[in-house]
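Every protein chain but one is kept in place in this view of the complex.
Our next item is chain A:
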Amino acid sequence: MERVFKIVERKKIWFSISLIIIMIGMITWMFKGLNLGIDFKGGTVITIKIGKPFDVVELRKYLEKYDPQIDVREIEGHEVTIRSNKITTNEVNQIFNDAKRKYGLKDDALRSVDTIGPTIGKELRRSALISNLLATLGILIYVSLRFELWSGVAAIIALIHDLLITLSVYAVLQIPVNSSFIAAMLTILGYSINDTIVVFDRIRENSKLGKYDDFETLINASITQTLSRSINTVLTTLFTITAIYILGVPSIKEFALPLIIGIISGAYSSIFIASPLWSIFEKRYKRV
């Protein structure tokens, strides 16, 4: 007897799990806001490797003479990021010299200095929005043509779900939103749609074979048949990206974490969101 998991029947559970995570994310977003990086906001970030434990609060007090609103944070590996949208290039050198003197550092302790003007952020936001919209639209058209309109809509809702989940992670963990954020979002988009299409392809094939009487069983069976592939591909992808997350330098970690979340969310949504949604649409709009 063929084993079939009951996925569609429990759709309320799956939808609730996702909604709760997204709600938490959106509420955090409302109250704490996203940690917009200078790529979007403009300003200067200096990253210095202190190389030993140090007092961040004290350093912030010390640097307030340059900008009372200066933002000083410790990041992994005893490094510090100093952010401000007021300091000049001259003051950047002064700040680094201050830190050098204070902690007995050498020139190579300066990790990076980034200064972004306010015009870049506007452009970046526009290109982020446009690229996401265009990609989504392109995918919707392709999926609708290759499958049918409602499957395309279901796939797109699953995509929006993944982007919202990833955005929630950015909000809750206060990961800086920089230009790599756009790349992360679009990778997730591409990856997640890949997963969804594999399941949909099986649904299409099984539907042609006419093996199953009702649409729910058809979807459940198709999910079950592709389940080991879904799990295995998530695993192999996670192997490499988690390795870089664990071993990499802070700036690469910042990029790897949302990818990890997005990949898990993408696999989850193709099984628990996109497929049940297709069956709901199918019932409501076609086979009444």
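Quick note on the criterion: a contact is a pair of C-beta atoms (placed from the backbone, for glycine too) under 8 Å apart; a residue touches a chain by one contact, two chains touch by 3 or more; residues count from 1.
As a working rule, contacts and distances are computed from a predicted model.
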Legend entry - Complex member absent from the view - protein name from UniProt, among "Protein translocase subunit SecD", "TonB-dependent receptor-like protein", "Fe-S cluster assembly protein SufD" or "ABC transporter permease": "Protein translocase subunit SecD"
Legend entry - Touching residue (missing chain; options A:85, A:174 or A:237): A:237
Legend entry - Candidate in contact with the missing chain, chosen from A:21, A:34 or A:135: A:135
Inset, instruction - Provide the residue numbers of chain A that touch the chain removed from this figure. - result: 44, 49, 89-90, 92-93, 107-117, 119-120, 123-124, 127, 130-131, 134-135, 138-139, 142-143, 146, 179-180, 182-183, 186-187, 189-191, 193-195, 197-198, 200-202, 205, 225-226, 228-229, 232-233, 235-244, 246-249, 251-252, 255-256, 259
